[in-house]
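For this depiction, one protein chain was excluded, whereas all remaining protein chains were kept in their positions.
For reference, chains read A and B in written order, and residue numbers begin at 1 within each chain.
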Amino acid sequence: MAERTPGEMTEPETPDWSRRQFLWGLGGLAAVGAVSLFGRQALVSAARSIFGSPITTGAVNLYAFDYYYVPNYMVWRVGDQMDVTFQNQSHTHWHEWTIGRHVNEAYFQAFGELPADAWKVDFWDGVPVTLSNPYKIDNFVPNKALVTYKGPKSLYNITSGGDFSPTLKPGGSLNLSFRVPDKPGIWDFGCFVQQYIHYRTGMRGVIKIVKA
Amino acid sequence: MESIIFGIVWIVLSVIGEWAARILINHDPLYYTASNIGLMVEHAFDFILVVLLPIFAFVVVSFIWTMVRFRVKKGERPQLPKHWTKSNRWFVGIWIMGSILVNLMFVLHPTTTATEHFFALEQPSAPQNRHAIVVDVTARQWEWIFSYPQYGLTQTLNANGQDMLELPVNRTVKLVLRSYDPYHTYDQYADVIHSFWVPSWGIKEDVIPGETRILYITPTKITSFSQNPMSRVQCAEVCGPGHPWMEAPLNVVSQSTFTRWIAQQKALQSKG
Partner (left out) sequence: MAQTLSTPSSAPSPSTRRAPMPPVLRGFLWAAVGFLILNIVVDVVDPFRGHPFVTGPSATIGWVGALVGWLLGVGAFEGVALPLFGYPSRWTERTTGWRRYFEYSTDHKVIGLQYLGSAMGGFLIAGLVAMLMRWELMSAHLTIFHYPTNYLTAVGIHGTIMMFSVANVALLGGFGNYMVPIMIGARGTAFPKLSGISVWLVPAGILTVLFSPLLGAWTTGWRGYQPLAAQDPNGILFYYLGVAALTTSTFIVALNMVTTVMFRRAPGMTWGRLPLFAWGQVTVGLLVLIWIPEIQATFVMGLLEKLVPFNFFTATGSVLSYLELFWIFGHPEVYMIAVPVFALWNEIIPVMSQKSLFAREWAVIGLVFVMLLSGLVWAHHLFTNMRNSEILPFAFFTEMISIPTGFAYMAGIGTMWKGHVRLTTPMLLVLMSMFNFLIGGLTGVFLADPIVNMQLHDTFWVVGHFHYTVIGSIVFTGLAAVYYWLPKMSGRMYSEFWGKFLAIALFLFFNATFSQFFLLGLHGMNRWVPAYPRYLQPMNFEVSIFAFLLGLAFVAQFVHIIWAWRKGAKAPENPWQARTPEWFTSSPPPRDNFPVQPEIVSSLYIYGAEQPVAVHMSAEQELAAARDSNEGGEHPHG
(Lines give C-alpha, C1' and ligand atoms only; values in the text may rest on other atoms or scores of the structure.)
Protein backbone atom coordinates (compact mmCIF):
# COMPACT_ATOMS: atom_id res chain seq x y z
CA MET A 1 0.00 0.00 0.00
CA ALA A 2 3.00 2.26 0.20
CA GLU A 3 2.53 3.58 -3.30
CA ARG A 4 -0.87 5.03 -2.41
CA THR A 5 -0.89 8.73 -1.70
CA PRO A 6 -2.72 9.41 1.54
CA GLY A 7 -6.04 11.13 1.29
CA GLU A 8 -6.64 10.61 -2.38
CA MET A 9 -10.10 11.26 -3.76
CA THR A 10 -11.52 12.91 -0.67
CA GLU A 11 -12.75 16.39 -0.14
CA PRO A 12 -9.86 18.65 0.71
CA GLU A 13 -11.24 20.07 3.97
CA THR A 14 -11.71 16.76 5.85
CA PRO A 15 -8.63 14.62 6.26
CA ASP A 16 -9.05 10.92 5.57
CA TRP A 17 -9.53 8.44 8.36
CA SER A 18 -6.28 7.18 9.72
CA ARG A 19 -4.86 3.90 8.57
CA ARG A 20 -2.79 3.56 11.71
CA GLN A 21 -5.82 4.10 13.93
CA PHE A 22 -7.71 1.53 11.86
CA LEU A 23 -5.05 -1.17 12.13
CA TRP A 24 -4.28 -0.60 15.82
CA GLY A 25 -7.95 -0.45 16.64
CA LEU A 26 -8.73 -3.71 14.87
CA GLY A 27 -5.66 -5.35 16.37
CA GLY A 28 -6.67 -4.23 19.82
CA LEU A 29 -10.22 -5.49 19.37
CA ALA A 30 -8.90 -8.84 18.09
CA ALA A 31 -6.67 -9.14 21.16
CA VAL A 32 -9.54 -8.31 23.51
CA GLY A 33 -11.74 -10.81 21.67
CA ALA A 34 -9.14 -13.58 21.88
CA VAL A 35 -8.65 -13.01 25.61
CA SER A 36 -12.41 -12.97 26.19
CA LEU A 37 -12.76 -16.34 24.43
CA PHE A 38 -9.67 -18.18 25.62
CA GLY A 39 -7.97 -16.25 28.37
CA ARG A 40 -10.49 -15.55 31.08
CA GLN A 41 -9.51 -18.46 33.29
CA ALA A 42 -5.82 -17.58 32.96
CA LEU A 43 -6.57 -13.94 33.83
CA VAL A 44 -8.56 -14.91 36.89
CA SER A 45 -5.88 -17.34 38.09
CA ALA A 46 -3.18 -14.75 37.58
CA ALA A 47 -5.14 -12.12 39.46
CA ARG A 48 -5.80 -14.61 42.25
CA SER A 49 -2.15 -15.51 42.62
CA ILE A 50 -1.07 -11.85 42.60
CA PHE A 51 -3.73 -10.31 44.80
CA GLY A 52 -4.86 -13.36 46.77
CA SER A 53 -8.52 -14.00 47.50
CA PRO A 54 -10.63 -12.38 50.15
CA ILE A 55 -12.12 -14.63 52.80
CA THR A 56 -15.82 -15.20 52.30
CA THR A 57 -17.85 -15.15 55.45
CA GLY A 58 -21.42 -14.67 56.56
CA ALA A 59 -24.10 -14.45 53.89
CA VAL A 60 -23.06 -15.87 50.53
CA ASN A 61 -24.99 -16.42 47.33
CA LEU A 62 -24.02 -19.52 45.41
CA TYR A 63 -25.64 -19.65 41.98
CA ALA A 64 -25.90 -22.72 39.78
CA PHE A 65 -26.07 -22.13 36.03
CA ASP A 66 -25.81 -24.54 33.06
CA TYR A 67 -23.15 -25.91 33.69
CA TYR A 68 -21.14 -23.83 36.12
CA TYR A 69 -21.24 -22.23 39.55
CA VAL A 70 -20.92 -18.57 40.45
CA PRO A 71 -18.65 -18.24 42.34
CA ASN A 72 -16.51 -21.23 41.52
CA TYR A 73 -13.77 -20.32 44.00
CA MET A 74 -14.20 -19.40 47.64
CA VAL A 75 -11.97 -19.05 50.68
CA TRP A 76 -13.53 -19.96 54.02
CA ARG A 77 -12.06 -19.66 57.52
CA VAL A 78 -12.42 -22.35 60.14
CA GLY A 79 -14.97 -21.40 62.75
CA ASP A 80 -16.72 -18.71 60.67
CA GLN A 81 -20.49 -18.75 60.59
CA MET A 82 -21.62 -19.28 56.97
CA ASP A 83 -25.07 -18.59 55.64
CA VAL A 84 -25.09 -19.91 52.06
CA THR A 85 -28.07 -19.29 49.81
CA PHE A 86 -27.82 -21.92 47.10
CA GLN A 87 -29.91 -20.89 44.14
CA ASN A 88 -30.52 -22.65 40.82
CA GLN A 89 -30.54 -20.02 38.07
CA SER A 90 -31.21 -22.50 35.26
CA HIS A 91 -34.60 -22.54 33.54
CA THR A 92 -34.14 -26.08 32.40
CA HIS A 93 -31.89 -28.22 34.58
CA TRP A 94 -31.82 -29.41 38.15
CA HIS A 95 -28.51 -28.91 39.96
CA GLU A 96 -26.93 -30.11 43.16
CA TRP A 97 -24.14 -28.97 45.44
CA THR A 98 -21.73 -31.51 46.84
CA ILE A 99 -18.38 -30.83 48.51
CA GLY A 100 -15.64 -33.40 48.90
CA ARG A 101 -12.24 -34.68 47.93
CA HIS A 102 -11.01 -37.24 45.41
CA VAL A 103 -13.66 -37.79 42.81
CA ASN A 104 -14.78 -41.38 42.35
CA GLU A 105 -14.12 -43.00 39.00
CA ALA A 106 -15.76 -45.95 37.31
CA TYR A 107 -14.81 -48.11 34.34
CA PHE A 108 -16.85 -47.59 31.17
CA GLN A 109 -16.17 -50.24 28.54
CA ALA A 110 -15.68 -47.92 25.58
CA PHE A 111 -14.04 -44.99 27.33
CA GLY A 112 -12.03 -46.36 30.25
CA GLU A 113 -11.99 -44.70 33.68
CA LEU A 114 -14.17 -41.60 33.96
CA PRO A 115 -15.44 -39.49 36.87
CA ALA A 116 -18.59 -41.08 38.22
CA ASP A 117 -20.63 -40.52 41.32
CA ALA A 118 -19.21 -37.93 43.70
CA TRP A 119 -16.44 -38.06 46.28
CA LYS A 120 -14.37 -40.52 48.25
CA VAL A 121 -14.43 -38.06 51.18
CA ASP A 122 -17.60 -36.12 51.92
CA PHE A 123 -16.93 -32.69 53.42
CA TRP A 124 -20.21 -32.70 55.31
CA ASP A 125 -19.46 -35.84 57.37
CA GLY A 126 -20.29 -34.96 60.98
CA VAL A 127 -20.85 -31.28 60.22
CA PRO A 128 -23.86 -29.68 61.94
CA VAL A 129 -25.90 -27.70 59.40
CA THR A 130 -29.26 -25.95 59.50
CA LEU A 131 -31.40 -25.92 56.38
CA SER A 132 -34.13 -23.34 55.82
CA ASN A 133 -36.32 -21.72 53.17
CA PRO A 134 -36.57 -24.77 50.90
CA TYR A 135 -38.06 -23.86 47.52
CA LYS A 136 -38.43 -26.32 44.63
CA ILE A 137 -36.24 -29.02 46.11
CA ASP A 138 -35.77 -31.97 43.77
CA ASN A 139 -34.29 -34.12 46.52
CA PHE A 140 -31.97 -33.89 49.48
CA VAL A 141 -29.50 -36.52 50.72
CA PRO A 142 -28.21 -35.76 54.25
CA ASN A 143 -25.66 -38.62 54.27
CA LYS A 144 -23.65 -38.25 57.53
CA ALA A 145 -24.23 -34.56 58.16
CA LEU A 146 -26.01 -33.50 61.35
CA VAL A 147 -28.96 -31.72 59.82
CA THR A 148 -31.53 -29.46 61.47
CA TYR A 149 -34.55 -28.73 59.29
CA LYS A 150 -36.54 -25.51 59.60
CA GLY A 151 -40.11 -25.71 58.44
CA PRO A 152 -41.97 -28.84 57.39
CA LYS A 153 -39.63 -31.70 56.61
CA SER A 154 -41.75 -32.87 53.70
CA LEU A 155 -40.63 -29.86 51.63
CA TYR A 156 -37.07 -31.21 51.59
CA ASN A 157 -37.84 -34.46 49.73
CA ILE A 158 -35.32 -36.28 51.88
CA THR A 159 -33.86 -39.41 50.39
CA SER A 160 -30.74 -41.51 50.73
CA GLY A 161 -27.80 -42.62 48.62
CA GLY A 162 -24.58 -40.79 47.87
CA ASP A 163 -22.97 -37.76 49.45
CA PHE A 164 -24.59 -34.82 51.21
CA SER A 165 -26.36 -33.20 48.29
CA PRO A 166 -29.21 -30.73 48.07
CA THR A 167 -30.61 -30.93 44.52
CA LEU A 168 -32.72 -28.01 43.30
CA LYS A 169 -35.29 -27.94 40.55
CA PRO A 170 -34.98 -25.12 37.98
CA GLY A 171 -35.47 -21.86 39.86
CA GLY A 172 -35.19 -23.55 43.27
CA SER A 173 -33.27 -22.28 46.27
CA LEU A 174 -32.19 -23.34 49.75
CA ASN A 175 -30.41 -21.78 52.74
CA LEU A 176 -27.59 -23.64 54.50
CA SER A 177 -26.28 -22.25 57.81
CA PHE A 178 -23.24 -23.82 59.43
CA ARG A 179 -20.00 -23.06 61.20
CA VAL A 180 -16.99 -23.91 59.00
CA PRO A 181 -15.62 -27.15 60.52
CA ASP A 182 -11.97 -27.71 61.33
CA LYS A 183 -11.17 -29.31 57.98
CA PRO A 184 -8.58 -27.00 56.45
CA GLY A 185 -7.14 -27.37 52.97
CA ILE A 186 -8.48 -27.53 49.44
CA TRP A 187 -11.99 -28.94 48.90
CA ASP A 188 -13.72 -29.47 45.60
CA PHE A 189 -17.37 -28.97 44.93
CA GLY A 190 -19.42 -30.14 42.01
CA CYS A 191 -22.71 -31.24 40.54
CA PHE A 192 -23.03 -34.88 39.52
CA VAL A 193 -26.60 -35.07 38.29
CA GLN A 194 -27.64 -36.53 34.93
CA GLN A 195 -25.17 -39.41 34.97
CA TYR A 196 -22.26 -37.28 36.32
CA ILE A 197 -22.22 -35.29 33.09
CA HIS A 198 -22.64 -31.90 34.78
CA TYR A 199 -19.38 -32.53 36.61
CA ARG A 200 -17.64 -33.82 33.49
CA THR A 201 -18.68 -30.75 31.55
CA GLY A 202 -17.20 -28.36 34.05
CA MET A 203 -19.75 -27.81 36.80
CA ARG A 204 -17.21 -27.71 39.60
CA GLY A 205 -15.41 -25.34 41.90
CA VAL A 206 -12.89 -25.07 44.71
CA ILE A 207 -13.18 -24.05 48.33
CA LYS A 208 -10.00 -23.26 50.18
CA ILE A 209 -10.43 -23.48 53.96
CA VAL A 210 -7.85 -21.59 55.96
CA LYS A 211 -7.17 -21.91 59.67
CA ALA A 212 -8.50 -19.20 61.89
CA MET B 1 -12.11 -43.96 -33.30
CA GLU B 2 -11.33 -41.87 -30.19
CA SER B 3 -14.64 -43.00 -28.72
CA ILE B 4 -13.93 -46.67 -29.34
CA ILE B 5 -10.55 -46.60 -27.60
CA PHE B 6 -12.17 -44.65 -24.78
CA GLY B 7 -14.88 -47.27 -24.51
CA ILE B 8 -12.37 -50.11 -24.35
CA VAL B 9 -10.32 -48.42 -21.63
CA TRP B 10 -13.48 -47.67 -19.69
CA ILE B 11 -14.69 -51.28 -19.89
CA VAL B 12 -11.32 -52.68 -18.87
CA LEU B 13 -11.08 -50.38 -15.90
CA SER B 14 -14.67 -51.11 -14.89
CA VAL B 15 -13.98 -54.83 -14.94
CA ILE B 16 -10.89 -54.37 -12.78
CA GLY B 17 -12.96 -52.20 -10.45
CA GLU B 18 -15.69 -54.83 -10.18
CA TRP B 19 -13.09 -57.47 -9.41
CA ALA B 20 -11.73 -55.30 -6.60
CA ALA B 21 -15.25 -54.63 -5.36
CA ARG B 22 -15.92 -58.36 -5.26
CA ILE B 23 -12.95 -58.84 -2.92
CA LEU B 24 -14.21 -55.98 -0.75
CA ILE B 25 -17.72 -57.40 -0.67
CA ASN B 26 -16.38 -60.79 0.45
CA HIS B 27 -14.76 -59.01 3.38
CA ASP B 28 -17.95 -57.15 4.38
CA PRO B 29 -17.56 -53.46 3.52
CA LEU B 30 -19.58 -52.66 6.65
CA TYR B 31 -16.77 -54.23 8.76
CA TYR B 32 -19.07 -56.36 10.91
CA THR B 33 -22.72 -57.32 10.57
CA ALA B 34 -24.59 -59.17 13.28
CA SER B 35 -28.34 -58.88 12.70
CA ASN B 36 -30.99 -59.72 10.12
CA ILE B 37 -31.47 -56.04 9.24
CA GLY B 38 -27.72 -55.55 9.10
CA LEU B 39 -27.57 -58.23 6.41
CA MET B 40 -30.18 -56.33 4.38
CA VAL B 41 -28.11 -53.17 4.71
CA GLU B 42 -25.03 -55.03 3.60
CA HIS B 43 -26.72 -56.46 0.51
CA ALA B 44 -28.14 -53.10 -0.51
CA PHE B 45 -24.77 -51.48 0.05
CA ASP B 46 -23.00 -54.09 -2.08
CA PHE B 47 -25.52 -53.75 -4.89
CA ILE B 48 -25.20 -49.96 -5.06
CA LEU B 49 -21.43 -50.27 -4.97
CA VAL B 50 -21.40 -52.66 -7.92
CA VAL B 51 -23.67 -50.44 -10.04
CA LEU B 52 -21.89 -47.20 -9.24
CA LEU B 53 -18.38 -48.39 -10.04
CA PRO B 54 -18.68 -48.22 -13.85
CA ILE B 55 -20.32 -44.78 -13.59
CA PHE B 56 -17.48 -43.57 -11.42
CA ALA B 57 -14.98 -45.09 -13.85
CA PHE B 58 -16.66 -43.40 -16.84
CA VAL B 59 -16.47 -39.90 -15.40
CA VAL B 60 -12.95 -40.29 -14.04
CA VAL B 61 -11.64 -41.82 -17.28
CA SER B 62 -13.18 -38.95 -19.23
CA PHE B 63 -11.36 -36.44 -17.00
CA ILE B 64 -8.05 -38.22 -17.37
CA TRP B 65 -8.67 -38.58 -21.11
CA THR B 66 -9.22 -34.83 -21.36
CA MET B 67 -6.04 -34.08 -19.47
CA VAL B 68 -3.97 -36.46 -21.57
CA ARG B 69 -5.49 -36.50 -25.04
CA PHE B 70 -7.11 -33.09 -25.56
CA ARG B 71 -4.60 -30.94 -23.79
CA VAL B 72 -2.87 -28.15 -25.68
CA LYS B 73 0.62 -27.21 -24.58
CA LYS B 74 1.34 -23.92 -22.94
CA GLY B 75 1.63 -21.10 -25.45
CA GLU B 76 0.28 -23.20 -28.29
CA ARG B 77 -2.70 -21.67 -30.13
CA PRO B 78 -4.22 -24.32 -32.37
CA GLN B 79 -6.49 -23.14 -35.16
CA LEU B 80 -10.15 -23.28 -34.17
CA PRO B 81 -12.43 -25.10 -36.57
CA LYS B 82 -15.14 -23.08 -38.32
CA HIS B 83 -17.84 -24.59 -36.18
CA TRP B 84 -17.73 -26.79 -33.16
CA THR B 85 -20.36 -29.40 -32.57
CA LYS B 86 -22.87 -27.94 -30.19
CA SER B 87 -24.51 -31.17 -29.24
CA ASN B 88 -24.58 -34.84 -30.01
CA ARG B 89 -28.00 -36.39 -30.07
CA TRP B 90 -26.74 -39.88 -29.32
CA PHE B 91 -24.52 -38.90 -26.44
CA VAL B 92 -27.16 -36.69 -24.83
CA GLY B 93 -29.88 -39.25 -25.42
CA ILE B 94 -27.92 -42.15 -23.99
CA TRP B 95 -26.76 -40.06 -21.02
CA ILE B 96 -30.25 -38.88 -20.11
CA MET B 97 -31.96 -42.21 -20.67
CA GLY B 98 -29.13 -43.99 -18.91
CA SER B 99 -29.26 -41.80 -15.83
CA ILE B 100 -33.04 -42.09 -15.67
CA LEU B 101 -32.87 -45.88 -15.98
CA VAL B 102 -30.14 -46.29 -13.37
CA ASN B 103 -32.05 -44.12 -10.93
CA LEU B 104 -35.35 -45.86 -11.57
CA MET B 105 -33.58 -49.14 -10.97
CA PHE B 106 -32.22 -47.86 -7.66
CA VAL B 107 -35.70 -46.71 -6.70
CA LEU B 108 -37.06 -50.19 -7.41
CA HIS B 109 -34.09 -52.08 -6.11
CA PRO B 110 -32.69 -51.85 -3.52
CA THR B 111 -34.74 -48.87 -2.24
CA THR B 112 -38.29 -50.17 -2.58
CA THR B 113 -37.59 -53.88 -2.28
CA ALA B 114 -35.41 -53.55 0.80
CA THR B 115 -37.60 -50.93 2.43
CA GLU B 116 -40.73 -53.02 1.89
CA HIS B 117 -38.90 -56.05 3.24
CA PHE B 118 -37.97 -53.99 6.27
CA PHE B 119 -41.59 -52.85 6.71
CA ALA B 120 -42.69 -56.47 6.54
CA LEU B 121 -40.19 -57.41 9.23
CA GLU B 122 -41.54 -54.59 11.37
CA GLN B 123 -45.20 -55.71 11.14
CA PRO B 124 -46.38 -56.54 14.68
CA SER B 125 -48.46 -59.37 13.21
CA ALA B 126 -45.53 -61.06 11.49
CA PRO B 127 -45.15 -64.59 12.90
CA GLN B 128 -41.66 -64.15 14.32
CA ASN B 129 -42.71 -60.90 16.05
CA ARG B 130 -45.55 -62.40 18.06
CA HIS B 131 -43.22 -64.20 20.43
CA ALA B 132 -40.55 -61.56 20.56
CA ILE B 133 -38.69 -60.74 23.73
CA VAL B 134 -39.87 -57.31 24.79
CA VAL B 135 -37.30 -54.80 26.01
CA ASP B 136 -38.37 -51.34 27.08
CA VAL B 137 -35.58 -48.99 26.13
CA THR B 138 -35.77 -45.63 27.87
CA ALA B 139 -33.41 -42.90 26.72
CA ARG B 140 -32.81 -40.11 29.17
CA GLN B 141 -30.04 -37.58 29.41
CA TRP B 142 -27.58 -39.36 29.37
CA GLU B 143 -28.36 -42.97 29.98
CA TRP B 144 -29.96 -45.95 28.30
CA ILE B 145 -32.28 -47.79 30.70
CA PHE B 146 -33.32 -51.33 29.76
CA SER B 147 -36.19 -53.18 31.33
CA TYR B 148 -37.65 -56.59 30.54
CA PRO B 149 -41.36 -56.50 31.40
CA GLN B 150 -41.86 -60.18 30.51
CA TYR B 151 -39.39 -61.10 33.25
CA GLY B 152 -40.38 -58.36 35.68
CA LEU B 153 -36.99 -56.71 35.47
CA THR B 154 -37.14 -52.92 35.78
CA GLN B 155 -33.50 -52.05 35.18
CA THR B 156 -30.75 -54.45 34.19
CA LEU B 157 -27.20 -53.69 35.24
CA ASN B 158 -23.74 -55.15 34.67
CA ALA B 159 -21.09 -55.86 37.31
CA ASN B 160 -20.02 -52.19 37.37
CA GLY B 161 -23.57 -51.07 38.06
CA GLN B 162 -24.05 -49.70 34.55
CA ASP B 163 -27.12 -50.27 32.42
CA MET B 164 -26.75 -53.18 30.06
CA LEU B 165 -28.66 -54.89 27.28
CA GLU B 166 -28.35 -58.67 26.97
CA LEU B 167 -30.20 -60.73 24.38
CA PRO B 168 -30.27 -64.32 23.13
CA VAL B 169 -28.99 -64.93 19.62
CA ASN B 170 -31.41 -65.70 16.75
CA ARG B 171 -34.52 -64.64 18.67
CA THR B 172 -36.54 -61.66 17.58
CA VAL B 173 -36.55 -58.83 20.06
CA LYS B 174 -39.11 -56.06 20.28
CA LEU B 175 -37.42 -52.85 21.36
CA VAL B 176 -39.88 -50.29 22.71
CA LEU B 177 -38.11 -46.96 22.42
CA ARG B 178 -39.11 -43.96 24.51
CA SER B 179 -37.34 -40.74 25.44
CA TYR B 180 -38.17 -39.31 28.85
CA ASP B 181 -36.59 -38.98 32.25
CA PRO B 182 -38.47 -41.27 34.63
CA TYR B 183 -36.91 -39.55 37.66
CA HIS B 184 -37.66 -35.96 36.66
CA THR B 185 -40.99 -35.99 34.93
CA TYR B 186 -41.67 -32.37 35.98
CA ASP B 187 -38.98 -31.06 33.63
CA GLN B 188 -40.17 -31.05 30.02
CA TYR B 189 -36.84 -29.66 28.83
CA ALA B 190 -34.97 -32.77 29.89
CA ASP B 191 -36.54 -34.80 27.10
CA VAL B 192 -34.62 -34.46 23.85
CA ILE B 193 -34.17 -36.54 20.74
CA HIS B 194 -31.81 -39.49 21.09
CA SER B 195 -30.99 -42.17 18.57
CA PHE B 196 -30.72 -45.85 19.35
CA TRP B 197 -27.84 -47.26 17.33
CA VAL B 198 -26.04 -50.57 17.43
CA PRO B 199 -23.30 -50.26 14.79
CA SER B 200 -22.95 -54.01 14.28
CA TRP B 201 -26.73 -54.36 13.81
CA GLY B 202 -26.75 -51.91 10.93
CA ILE B 203 -29.67 -49.92 12.23
CA LYS B 204 -30.51 -46.81 14.12
CA GLU B 205 -33.87 -45.46 15.14
CA ASP B 206 -34.41 -42.03 16.62
CA VAL B 207 -36.06 -41.89 20.02
CA ILE B 208 -38.48 -38.97 20.10
CA PRO B 209 -39.96 -37.48 23.28
CA GLY B 210 -43.68 -38.02 23.41
CA GLU B 211 -43.60 -40.90 20.93
CA THR B 212 -43.23 -44.62 21.34
CA ARG B 213 -41.30 -46.31 18.60
CA ILE B 214 -41.03 -50.01 18.10
CA LEU B 215 -38.20 -51.83 16.43
CA TYR B 216 -38.19 -55.58 15.77
CA ILE B 217 -34.79 -57.03 15.14
CA THR B 218 -33.10 -60.43 15.29
CA PRO B 219 -29.45 -60.60 16.34
CA THR B 220 -27.70 -63.25 14.26
CA LYS B 221 -24.31 -63.49 15.94
CA ILE B 222 -23.13 -64.05 19.49
CA THR B 223 -21.22 -60.86 20.18
CA SER B 224 -20.22 -58.26 22.71
CA PHE B 225 -18.06 -55.16 22.93
CA SER B 226 -14.96 -57.20 23.72
CA GLN B 227 -15.63 -59.39 20.69
CA ASN B 228 -16.19 -56.48 18.37
CA PRO B 229 -16.40 -52.87 19.55
CA MET B 230 -19.15 -52.19 17.01
CA SER B 231 -21.42 -54.21 19.29
CA ARG B 232 -22.58 -51.50 21.63
CA VAL B 233 -25.63 -49.35 22.15
CA GLN B 234 -24.65 -45.86 21.15
CA CYS B 235 -26.62 -42.63 20.99
CA ALA B 236 -26.24 -41.27 17.47
CA GLU B 237 -28.14 -37.97 17.66
CA VAL B 238 -26.47 -35.13 19.50
CA CYS B 239 -28.32 -34.71 22.79
CA GLY B 240 -26.20 -32.33 24.85
CA PRO B 241 -22.88 -32.51 26.66
CA GLY B 242 -23.31 -36.15 27.68
CA HIS B 243 -23.84 -37.33 24.10
CA PRO B 244 -20.38 -38.87 23.53
CA TRP B 245 -20.70 -41.03 26.64
CA MET B 246 -24.28 -42.12 26.08
CA GLU B 247 -23.26 -45.67 25.40
CA ALA B 248 -24.26 -48.98 26.94
CA PRO B 249 -22.83 -52.49 26.84
CA LEU B 250 -24.59 -55.01 24.63
CA ASN B 251 -24.21 -58.77 25.00
CA VAL B 252 -25.73 -61.18 22.51
CA VAL B 253 -25.43 -64.64 24.04
CA SER B 254 -26.73 -68.16 23.69
CA GLN B 255 -30.24 -68.96 24.93
CA SER B 256 -28.97 -70.83 27.98
CA THR B 257 -26.61 -68.03 29.02
CA PHE B 258 -29.48 -65.59 28.61
CA THR B 259 -31.73 -67.66 30.89
CA ARG B 260 -29.01 -67.74 33.54
CA TRP B 261 -28.47 -63.98 33.20
CA ILE B 262 -32.19 -63.31 33.68
CA ALA B 263 -32.21 -65.36 36.86
CA GLN B 264 -29.17 -63.51 38.11
CA GLN B 265 -30.74 -60.13 37.36
CA LYS B 266 -33.91 -61.18 39.16
CA ALA B 267 -31.89 -62.11 42.22
CA LEU B 268 -30.05 -58.79 42.04
CA GLN B 269 -33.30 -56.88 41.78
CA SER B 270 -34.94 -58.62 44.74
CA LYS B 271 -31.85 -57.94 46.84
CA GLY B 272 -31.56 -54.24 45.97
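By definition in this document, a residue touches a chain if its C-beta (ideal position, glycine included) is under 8 Å from a C-beta of that chain, and two chains touch if they have at least 3 such contacts.
Quantities reported herein were computed from a predicted structural model and do not represent experimental measurements.
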Which residue of B:Ile16, B:Ile100 or B:Ala263 touches the chain not shown here | B:Ile100
Given B:Asn88, B:Gln128 or B:Asn160, the one touching the chain that is not displayed | B:Asn88
Which listed residue (B:Leu13, B:Val41, B:Val137 or B:Leu153) would be found touching the missing chain in the intact complex?
-> B:Val41
Which parts of chain A are in contact with the chain that was left out?
-> 1, 4, 8-11, 13-19, 21-22, 24-26, 28-29, 32-33, 36-37, 61, 63, 65-67, 87, 89, 91-93, 110-112, 171, 197, 200-202
Where the unshown chain meets chain B, residue by residue | 2, 29-31, 37-38, 40-41, 44-45, 48, 52, 55-56, 59-60, 62-63, 66-67, 70-72, 74, 78-88, 91-92, 95-96, 99-100, 103, 106-107, 110-112, 114-115, 118-119, 122, 179-180, 188-193, 195, 197, 199-200, 202-206, 208-211, 229-230, 232, 234-245, 247
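The rule we apply is simple: only the chains that are shown with their structure count from here on.
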Calculate how many whole Å lie between the centre of chain A and the centre of chain B, each centre taken as the average of the chain's C-alpha atoms.
-> 42
Give every residue of chain B touching chain A within the complex, in rising order.
-> 141-143, 160-162, 184, 186-187, 189-190, 225-226, 229, 232, 240-242, 245, 247, 249
Partner chain B, residues of chain A touching it in the complex | 67, 91-94, 106-111, 114, 138, 169-170, 194-195, 197, 200-201
